[in-house]
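All remarks here apply to the structure that follows.
The complex appears here without one of its protein chains, the remainder shown in place.
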Amino acid sequence: MTRRAVRWVDQRTATAPYLRKALRYIFPDHWSFLLGEVALYAFIVLVATGIYLTFFFVDSTKEVVFHGDYYPPLYGQRMSEAYASVVHLSLAVRAGLLIRQTHHWAANVFIAAIVLHLFRVFFTGAYRKPRELTYWLGVTMLMLSLLEAFIGYSLVDDLISGMGLVIGYSVGLALPFVGENLMNWLFGGMFPGSPQLWPRMYIAHVLIFPILIGLLLGAHLLLVAMRHHTQFRQRREQSERTIVGVPAFPGQAPRSLGLMVGTTGILFLLGGLVQINPIWLWGPYHTYSSTNGAQPDWYLGWLIGALRLVPGFDLTIAGYTLVPNPFWGGAAFPLVVFGFLYLWPWLERRLTGDHEFHNLLDRPRDAPARTGIGVGMVSWVVLVFFAGSADRAFVTFGLSYTGQIWAYRVLVFVLPVLFGLAAWRICNELQAGERVVADRRRAETNARRARRLRTDEPSP
Amino acid sequence: MRAVLTIAALAVLGLLAAGPAVASSGTPKTPLAEYGDHLFGEYCLSCHGPNAEGRLKQTSTSAGAGPGRAQERQYGVGPSLQGVGALAADFYLRTGYMPLLHVGLQPRREPLLFSNHQIRALVAYIASFGGPPIPDPRPGLGSISQGQSLFTEHCAGCHQVLAQGGVVTGALPPALVNATPVQVAEAVRIGPYVMPKFSQHDLSDRQLDSIVRYVEFTKDPARPGGWGLGYLGPVPEGLVTWFLAIPALILLCLLLGRRLRRS
Partner (left out) sequence: MSRTRNAIVSALVLLVGRRWRRKPGDSRIVPEQPAHLAAELAVLALLGLSSLSATGFILVYAFGASIPNETQLLGAALGLALMFLAAALIVVGLKLVPTEEVAEEYPPQEHPYEQQVIAEVLDQSGTRFTRSRFFKLGLLGAGGTLGLAALAPAVSFGPLFRVGDFLHTPWRCGRRLVDENGKPYKAADISEKNFYLAFPEGANDAEKEQMAASLVVIRLPPHELRLPPYLKGYDAHGILAYSRICTHAGCAITLYRAPLFQPDEPRPALVCPCHYSTFDPATGGTVTFGPAGRDLPLLPVYEDSKGYLRAKGNFDGPVGPSWWGVRLWKAQP
């Protein structure tokens, strides 16, 4: 039976040799390697739920009057067709809210999983030769995902997303030299732009970006498969030349499938049980209205933090504005972070002179300098992120907002250095500790051997 | 005849003018207001001055006042309360804003220090100087949709669109979860601390009813999507992502990740 099926496939596709290899492809045996898979599965959920949403969404900013009697607080209000269609989808389409909320949770989890995956890759040195391309593709996907998520969030055109879009517009406008033309070009004029803006954003969100991400994802996985996984040195057989692990089938397949279904399950549970972005409560966006406490989704929280931290100045020369303020927090800061991510493999090679092939991973403590720098960068971004929630800290804990901002303005530069140095020191200490243990063990073995030799000597 | 009328009118005017003067000389009209005067002298006079005329020169520094609080007789600065009416007195006393916990800081919702009777007495005392009465909002007459749109235009900038409270540089617009309809109506007319003040001309009583109705709605808004997360949007959603979803997924990974035995 099985053999007949295999035969049928092989005779028609001539793929048996490749299938055989694929079935026995070796997967690494460590939980942290599954984080990337979680991101992949979240992406699948995003595509599937997203397709459902497209059947209901209307990509138009034409003003309509809301007449849905299922939600009185908005009845009779002016709003864009896009917003009205999402309110309808959420409150009047059976299972529509479940799918929309799952889509949104999947986006939050998708990027969180990518970030964790990036941490694993960074702190274990998995990006080193021969896997730099894989790494750069991954970083590019992270960047695209942030843009994709931002556009998707903006499409709804509720009060909070509209505020996010105009902030994005202002950051683009603040780019030196090109800002005003770029934004005029993209938006079809000054904000809120031409009526074509929404169809453009929509196509970008449902077609251009998903396809780009999908293609890069394919290339990313292909490269992983061609060069094989990295591995920790957990056993003696695992070396730079030999990979030890579980074959794709039967060992890995049920695990990966289980993870896929489990990730989907968790996302649907969240989508059904925890309310996310209740857009009907925010109301429609108008350029002249806004609300307190508006925040972007978590993955852009570091940018709002940076935008808020920058002291109020435009870079001007004799009254000529060179660089408007939002550039620093909204563009320069992420450019520095992503620049660091892109350049790091090259930078590390220059600094350490290490041009070797690496299939074995470092533990974070094995590379104290890398770990220190990484911890510094992470804490920098995280601190700026916290600064973005200073207003909520004010509401919740009563810490003065202005005081917090001034403190953060200093702390975001001081603390990362301290944290980095501390991480570096801890790594060195851990290494030293291990050396001591190893020395003692060696000494004990030697002593035992010596004792045995002595007792074996015939006593006089 | 004409002279008599003029004299009578003058007499009436004189009486009217003497009204506050009578009150300030310490003879309020009702026993309740008299008790209020007594309480005022005990707890409020140090900042609001004798006869609630206000005190603008700071003679001593910050400490709170009120029954049960450690109070040496502290003198702060305080506005005149003549003409603010029962409306303001009722609002500040029933929210616990007054007596101030710390002079010079934004008044916050505190446990009430006065009994209901004491509050009524103080309100009667302040009302005896004239001023608007306690409002009587009728949320049932308002339109929730109009309320939503008015709230977004006038209030959401500070109080957040679902009245969950927010931030202004230098002040903390409170959440309105605990605000009663009467208190919301009072606050709109008073503009406590740095809040703008909306006159009848700015917002009619009917519009105010709509706003009050909307604020009532925000206390337990429609929640078809499950756990509401405080109606704050992305911040708690990010927390759920990182502290609920991601740990669950990592647990799953840990469960699945390792199968070979270590050598």
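By letter and in written order, the chains are A and B; residue numbering begins at 1 in each of them.
Here is the rule we go by: contacts are C-beta pairs under 8 Å (C-beta built on N, C-alpha and C of every residue); 3 or more make two chains touch, one makes a residue touch a chain.
Note that the coordinates shown come from a computational prediction; the quantities given were computed from them, not determined experimentally.
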Item checked: Shown chains touched by the chain that is not drawn here -> A, B
Margin query: For the chain left out of this view, which of A:Leu19, A:Ile44, A:Leu144 or A:Val166 touches it?
Written below: A:Val166
Note to self: Please identify which residue in B:Glu42, B:Asp202 or B:Asp220 touches the non-displayed chain.
What the structure shows: B:Asp202
Item checked: Among A:Gly271, A:Pro345 or A:Gly376, the residue in touch with the chain that has been omitted -> A:Gly271
Next item on the list: Decide which residue listed in A:Gly76, A:Pro130 or A:Gly218 touches the omitted chain of the complex.
Entry: A:Pro130
Note to self: Need a quick check: the contact residues on chain A for the chain that isn't drawn.
What the structure shows: 2, 24, 26, 63, 78, 94-95, 97-98, 101-102, 130, 163, 166-167, 169-171, 173-181, 183-194, 200, 226-228, 237, 240-247, 250-251, 253-255, 257-259, 261-262, 264-273, 286-294, 304, 307-314, 316, 319-326, 329-330, 357, 359, 391, 401-402
Check: Taking the full complex into account, what residues of chain B touch the chain not shown?
Finding: 56, 58, 76-79, 103-104, 106, 153, 156-158, 166-171, 190-199, 201-202, 224-226, 252, 255-256, 259-260
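In the analysis below, only the chains that are shown with their structure count from here on.
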Notebook entry, point to check: If you average the CA atoms of chain A and of chain B, how many Å lie between those two points?
Noted result: 44
Note to self: Going by the contact rule set out above, which residues of chain A touch chain B in the complex?
What the structure shows: 29-35, 38, 71-77, 90-91, 97, 101, 105, 108-109, 112-113, 116, 159-160, 234-237, 244-246, 251, 255, 258-259, 262-263, 266-267, 270, 272-278, 280-283, 289-298, 301, 389, 391-392, 394-395, 398, 401-402
Next item on the list: Going by the contact rule at the top, pick out the chain B residues touching chain A in the complex.
Entry: 144-145, 147-149, 152-153, 156-162, 164-170, 172-173, 175, 214, 217, 221-229, 231-235, 237-238, 240-242, 244-246, 248-250, 252-254, 256-260, 262-263
